[in-house]
Each structure stands twice: as C-alpha cells, then as structure tokens.
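All protein chains but one are shown in place.
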Amino acid sequence: MNVLLTHVDYIAAVAIFLVGLYILLVKQNLLKKILGLNIMETAVFAFIVTAGMTDNGVPPLLGPDAVGPFASPLPHALVLTGIVVAVSITALALALIVRVKRECGSVELNELGKVE
Amino acid sequence: MSVSDLFDLLILALLITCVLGIARVRDLATAVTLFAIYSFVLCLLWAHRGAPDVAMTEAAVGAGITAVLFFTAIAKIGRREK
Partner (left out) sequence: MRKFLALVLIAALGAVLIAAVVNLPEPGTTDSPVHTHVSAGYIKGGHEAGGADNLVTAVLLNYRAIDTFGEVTVIFTALIAVLAATSLAGPTERSGTQNIDLKTTRVPVSPVVSFVVRLMAPFIATFALFVMLKGHELPGGGFQGGVVLGAMLILLALFSGRTDKTDDEELPPGLRNWIRAAGPLVFGALGLTGLVFSGWLFSLPDHPFWREMVMIGLELGIGIGGAAVLVGLFRALREG
C-alpha cells in the first residue's frame, strides 16, 4: 500500500496510457483513435517528467542565487522535442483522415471495410 | 501528507476523470474539449513539478494548437461518432 502511495504518479501515468490504448484499440472512429494516440503520448511525457523531478520542485535554472537540487533538465528537453513532434504527427494524421472522408465518405473503420 | 501532495492527487484524479470522459462520450467535439482540459491540467502538474518550459509548451500546443487542429478536422468530417 505504501508503494502505491509513493509511486502514485507513475501508476496514474500507466492508467492514463492504458485508457489511451483502449480508445485506440476499441473505438471505430479514426479521429477518436488519433485522440487516443495523443493521450498515450501525453501519458509517456508525464511519466518522463515525473522521473526527472525532485521533491522541492526547483526548475533547472542556474543563476546567482539558485539553490538545488535541481530537476533533471534532460527529461524536460526530451519531452519538449516530443510535444512538438506529437503535434506534427497529429496534423498529418488529421489531414489524412480529412482526405479519407473526402474520398470514401466515412471515417468509421467498420464502414470503411465495405468501401470498394 | 502535505498540501503539495494533496494538490498532486487532485490533479491526477482530474486527469483520469478527463481521460475516462474522453473514452465514454460519443460526441467528438466534447471529446476534443475534454482533451484540451486534460492538457491544461497536465500543464499545471508540470509547472508544479519544476518543468516550466514543458508546461508552457504544453499549454500552447496541447490545449491550443492540437485542439484547434482537431476542431478543424471535425468541421469537415462531422461531429457524431457512430
């Protein structure tokens, strides 16, 4: 029980990731699937940022009167890169979905199976 | 258990509520609105964790640009999920 309380951030990130995976697997609407993918991405980002935090929550800013321990800057940089790449992926996927709607008239996966 | 821990737990509960809401609703516009709320709450959590750079980016990208892109797509494909 104690472990569940101290690691509650990690467990919440895993829970969010799993709900995102559920949306991605079960929902038939393509846009909803992309939403699930975004949720999975943000869950991973939350996990990485949590891994790099310190208890006092000091951001990694050096300066004349900054005192540590600082949060680890490397996870922040990785997540920053990841967020910007995630929005690019989302935009490309949405462009393709709009194209699918225009060409096939539907964005439901089970209806698309019947389209010639 | 300090105030800071309680804040964390409240934020995590909000995040999971938003995500379960997204899994549940059939209306795509509602789902995207919930996703924007989720992103903004997540950015509060990161600001609290000592990651102001990431929080700033997530506030602009997750709650702003991604939501607008989703809404633009919904305007073209219809908001009902069958």
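Labels A and B are assigned to the chains in the order they are written; within every chain, residues are numbered from 1.
The definition used in the following text is that a contact is a pair of C-beta atoms (placed from the backbone, for glycine too) under 8 Å apart; a residue touches a chain by one contact, two chains touch by 3 or more.
Predicted model, so just to flag it, every value in this text is computed and none were measured.
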| item | value |
| --- | --- |
| Touching residues (missing chain, whole complex) on chain A | 3-4, 6-7, 9-11, 13-15, 17-18, 21-22, 25-26, 50-55, 59-63, 68-70, 72-77, 80-81, 83-85, 87-89, 91-92, 94-96, 98-99, 102-103, 105 |
| Residue numbers in chain B that touch the chain omitted from display | 52-53, 56-57, 60-61, 64-65, 68-69, 72-73, 75-76 |
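The criterion applied here is as follows: only the chains that are shown with their structure count from here on.
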| item | value |
| --- | --- |
| Mean-CA-position distance for chain B and chain A (Å) | 10 |
| Chain A residues within the chain B interface of the complex | 8-9, 12, 15-16, 19-20, 22-23, 27-29, 31-32, 34-36, 38-39, 42, 45-46, 49-50, 52-54, 56-60, 70-71, 76, 79-80, 83-84, 86-87, 90-91, 94, 97-98, 101-102, 107-108, 111 |
| Contacting residues of chain B [partner chain A, same complex] | 4, 8-9, 12, 15-16, 19-20, 22-23, 28, 31-32, 35, 38-39, 42, 45-46, 48-54, 57-58, 61-62, 65-66, 69-70, 72-74, 76-77, 81-82 |
